[in-house]
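Here's a structure for you.
Every protein chain except one is present and positioned as in the full complex.
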Amino acid sequence: MKSLIMAALLALGLHAANKELVVYNWSEYLPESVLEDFEKESGIKVRYSTYDSNEAMYAKIKTAGGESYDIVVPSTYFVNKMSREGLLAKIDKSKLKNYANLDPKLLGKPFDPKNDYSIPYLWGSTGMSYNAKALGEGAVSAWSDLWKKEYAGKLLLTDDLREVIGMALLSLGYSSNTTNPKEIEAAYTKLTTLIPNVKLFNSESPKGVYISEEVVVGMNFNGENYMANTEMPELRYVYPKEGVLVWVDSLVIPKGAKNIEAAHAFIDYLLRPEVAKTISEEIGYATPNMAAVKLLEPEVAANRIIYPTADDLTKSEFQLDVGEAITIYEKYWEKLKTGN
Amino acid sequence: MRLSRFARFSIALLFFWIVLFAFLPQIMVLIASLFSKGATSFIVFEPTVSNYTRLFDPIYLQIFVDSLVLAGVTTLLCLLIAFPFAAILARSPKAWRALLLVLVIIPFWTSSLVRTYALIALLKTKGLINAALLSLGLIEAPLELMYTQSAVFIGMVYTLLPFMILPLYAALEKIDPRLIEAASDLGAGFWSRLTRITIPLSLSGIIAGCMLVFLPALGMFYIPDLLGGAKNLIIGSFIRNQFLTFRDWPFGAAASMLLTFMMLMLVALYAYRERKAGA
Partner (left out) sequence: MRSIKTVYAFMIYVLLYLPIGVLILYSFNASKFSTEWKGFTLMWYEKLSSNDGLIEAALHSLNIALFSSLLATVIGTLGAVALYRYRFLGKRFLESMVYILIVSPEIVMGISLLMLFSAVQMPMGFWTLLIAHITLCVPFVIVTVASRLANFDQSVIEAAKDLGAEEFTLFYKIVLPMIAPSVIAGFLLSFTLSLDDVIISFFVTGPGYEILPLKIYSMVRVGVKPEINALCTIMFVLTIFVVLLSQFLLKEKK
């Protein structure tokens, strides 16, 4: 009953609006303990709300003008798209004492050249995984290896058109962000010959599929491979020769945020080395916080799956907004899936 | 005939709800489907019918047919499994009926995503079903169930089964058992009792159940994607992609309008035949 009354009060907007921070993030993408410690220290109450894809989050923020969130965590090119459309507020870096902890290699990326709108939170890559027990060490080293005939029906691709077509583009030596229709078509044509190898498309939880040995090779996220290793040490993560796809989830403050002060305080709190370390360890993805990396167990910090070397990333590419060319991608994705 | 206060209240309540929360939103969807997509906004107010003409592409026809087949087969399987079951429930001792009915629905109060993951644990190559069959010596090599069409049907039927069982139960429970006894006394066999009494008298329930399974099955995408490996596009994910991934709301709205229109035609056709048969 108490919760009912609470619910009614909340719905009527009678709750104390000051000193409350509304965070919009993926579920369980921020350890509960971090939130509690922040609340205790700052006296700011955090309200946590969740979404399951960037696209859904974007549609909601864009449509629901009246709703206000103070912190949102979009991935890579959504930062650029949202700032261009005036959905984001500028971040005042003078209020972030811990800004200097961030790795310069992950700042000033094309989706936000001056980091006016976004502060990196966690980052990772989409590369390849293979089962070394089933295929032998060093079985694959390039995207083009996925096309080998012996992998018929044993392959996993992510269920994301930009990633899959981007991978094919990279294997052909093009940019995964191309807007050239000819190049996209070539990637499609190449992908049609990959279909006999594909057992499934899955972006929800590739690690489970690899662990159960339904597939032995395919695309994967580095964090998923890292987590799978606790139960399946023989799963190897590969940074493909043609280049790996890199993404960053960033903290942003949407326009219309009610509590800009608290939002800055929260971002600064997350940038503390020990906090960033806790987050990275709990969630399983890499922190862009150099000071935090120094605090990590040496074997974690040296793990190439999570913290790749500069060599691993030589040809890496961030996913960028392709604008109207997305309709070309869409057309070929639909063709690929309907087998026409 | 002047309607009573109670009748007017009932009608007004439904009318109010439907107009406000179904009709009005549907009109907005219709309007959206007649405009264009903008680069930075979901809809720009340039009238066009191209969203509809674009739908007449063989790719979309293929998506539509695949979805119809999936929903149709799911409905049929649900009906075949649920009908005998609902009939048994409807004839169970009265004191037990409510409990038995509630027991049907309880498993479905657990998140469908969690249940789907449990299904994967059962169906996968090294999963529980294969382990059981192998240890019983019924098969020699594990069956490959996951990421096949069979897995999709298992998942769809499992998820939608209560939507068939409950309306069937409600319709079958109403049939007077003495009717069937009488027929039996008069020498009617099992089949003729079934086809001449039980089915005709529960037809409204059969149709209701088929509708409640078929229509939602058309829009479902999570289960087929997770169990079937997302190798085919079906209407549900197609429309969802238009709204989210490609941010082409007008096109998504047009697809939704066309789907709604076709289904409405189907229902109207049925109602028309019904009335003709009744006359």
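To keep things simple, chains are lettered A and B as they appear, and every chain counts its residues starting from 1.
The definition used in the following text is that a residue touches a chain if its C-beta (ideal position, glycine included) is under 8 Å from a C-beta of that chain, and two chains touch if they have at least 3 such contacts.
Values in this document were obtained by computation on a predicted structure and should not be read as measured data.
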Here the chain that is not shown touches A, B
Contact residue for the chain not shown (choose from B:Leu70, B:Ala151, B:Leu166 or B:Ile197): B:Leu166
Residues in subunit A touching the chain absent from view: 3-4, 7-8, 10-11, 13, 15, 22, 24, 26-29, 32, 47-53, 56, 59-60, 63-67, 69, 203-205, 207-208, 211-212, 223-224, 227-228, 230-231, 283-284
Touch rule applied to subunit B and the missing chain gives residues 1, 3-7, 9-11, 13-15, 17-18, 21-26, 28-29, 81, 84-85, 88-89, 92, 95, 97-115, 117-122, 124, 127-128, 158, 161-163, 166-167, 169-171, 173-174, 201, 204-205, 207-209, 211-212, 215-216, 218-219, 235-236, 239-240, 243-244, 249, 252-253, 256, 259-260, 263-264, 267
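Everything that follows uses one rule, which is that only the chains that are shown with their structure count from here on.
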With centres defined as the mean C-alpha position, give me the subunit A-subunit B separation in Å. 34
Using the touch definition from the top, list the residues of subunit B that touch subunit A in their complex. 39-40, 42, 58-59, 62-63, 66, 120, 124-127, 146-147, 225-226, 228-233, 238, 241, 243-248
Complex contact set, residues of subunit A against subunit B: 53, 55-56, 58-59, 62-63, 84-85, 159, 161, 198-202, 204, 208, 212-214, 323-324, 326-327, 330, 334-335, 337-340
